[in-house]
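Of the protein chains in this complex, all but one are displayed in their positions.
Chains here go by letter, A, B and C, matching the order in which they are written, and residues are numbered from 1 within each.
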Amino acid sequence: MFIRSIEPAVCDTDCLGHINNTRLPIWFEYSRNDIFHIFNPDLDNIVWNILTARIEVDYLDQIFFPHNVEIRTWISHIGNSSFTVSHAAVQHGSVCATGKAVMVHVDPVLRKSVPLSTDLREKLTVHFIKGELDI
Amino acid sequence: MFIRSIEPAVCDTDCLGHINNTRLPIWFEYSRNDIFHIFNPDLDNIVWNILTARIEVDYLDQIFFPHNVEIRTWISHIGNSSFTVSHAAVQHGSVCATGKAVMVHVDPVLRKSVPLSTDLREKLTVHFIKGELDI
Amino acid sequence: MFIRSIEPAVCDTDCLGHINNTRLPIWFEYSRNDIFHIFNPDLDNIVWNILTARIEVDYLDQIFFPHNVEIRTWISHIGNSSFTVSHAAVQHGSVCATGKAVMVHVDPVLRKSVPLSTDLREKLTVHFIKGELDI
Partner (left out) sequence: MFIRSIEPAVCDTDCLGHINNTRLPIWFEYSRNDIFHIFNPDLDNIVWNILTARIEVDYLDQIFFPHNVEIRTWISHIGNSSFTVSHAAVQHGSVCATGKAVMVHVDPVLRKSVPLSTDLREKLTVHFIKGELDI
């Protein structure tokens, strides 16, 4: 499981007094840097070989400025050419939001799906957690 | 169905040459202004009475700067205290992304769910489209 | 003078109840699409030939969700290879923020400054306003 700590900024909040819901997809994409490194060690956008097919976010509780938010990231499903990245946003020890991103391994030029190689599959498996995470 | 036209900005794109996937939740939240008006005609944040419980976005095709993107928004489900807003992002006549937001009608102070009144239910029904939208 | 109308979204606000100050540079960059068109009619990022050297924003008054904000954009200085774009953000008829962006005409590949051609200079001059704008 990858863990990153985010310190919110004022511009992450909204007039309802909490972190705006659109920040979670942003924080989760930022956290997928750890996943991008697996597919593209230099994060070179010229040969970028994964794309985001779907995201979902469940907002369980409000998140507030300015306390740190821990983003936990793991692999929850490995398919043929696609896989699912799961995220949890934790503040003060409580899970405030969860999210998923369905990523597809593609040819950088054609953007057609390409089966995950054994090597990639093994690297993803290291971060695989089965079933619901007991956070 | 509510329709809004968005002209992308350079800062909506990313190094992969297209609109970044995190912009869709932002554009969809912006488009829900039309829904917020139903619940809160003056959009007064002091008595804000709906919250976002869940979002999902399916990325079907790339969206590019600088051509306009049409965001179509409608109600796809009306529950007891919650309802679902559906969105489609259309560029050059082709649906490039779809999304849903599960919204909950709440007490502004307690943030507890409150059943949709007959009045609210009727107003939502005006924008309700059953089944898959034939866009 | 170019004029664009922006309807704020909830995610443009912050916990202080107003539009967050970081949105102004975003709205001003969006408004420079009109200027980008002069330099690059198809807004093709492969041959992008201007860069932003400097921005400044003066925050004169608070801007609030959800009322429309008018962004007025004009050319306030034309140099040899650079020029200045000025902006004003107006809400309810009152100027709430002003901004400037110093843009440099460059070679798309080398990113070295290139003198403004007579043609570009004439096109910029159409939108030139001398001195302080009496908004």
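By our rule, a contact is a pair of C-beta atoms (placed from the backbone, for glycine too) under 8 Å apart; a residue touches a chain by one contact, two chains touch by 3 or more.
Note that the coordinates shown come from a computational prediction; the quantities given were computed from them, not determined experimentally.
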Interface with the unshown chain - residue positions in chain B: 10-11, 13-18, 20-23, 65
For chain A, the residues touching the chain missing from this view: 7, 9-11, 13, 17, 26, 29-30, 33, 36, 43, 45, 65-66
Absent-chain interface as seen on chain C, which is shown: 15-16, 21-22, 25-26, 29, 45, 48, 51-59, 62
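Everything below uses one rule, namely that only the chains that are shown with their structure count from here on.
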Chain whose averaged C-alpha position falls nearest the assembly-wide average: B
Mean-CA-position distance for chain C and chain A (Å): 34
Chain centre separation (chain A, chain B; CA means) in Å: 22
Where chain B and chain C are represented by their mean Cα positions, the distance between them in whole Å: 28
Chain C residues counted as touching two or more neighbouring chains: 10-11, 13, 17, 65
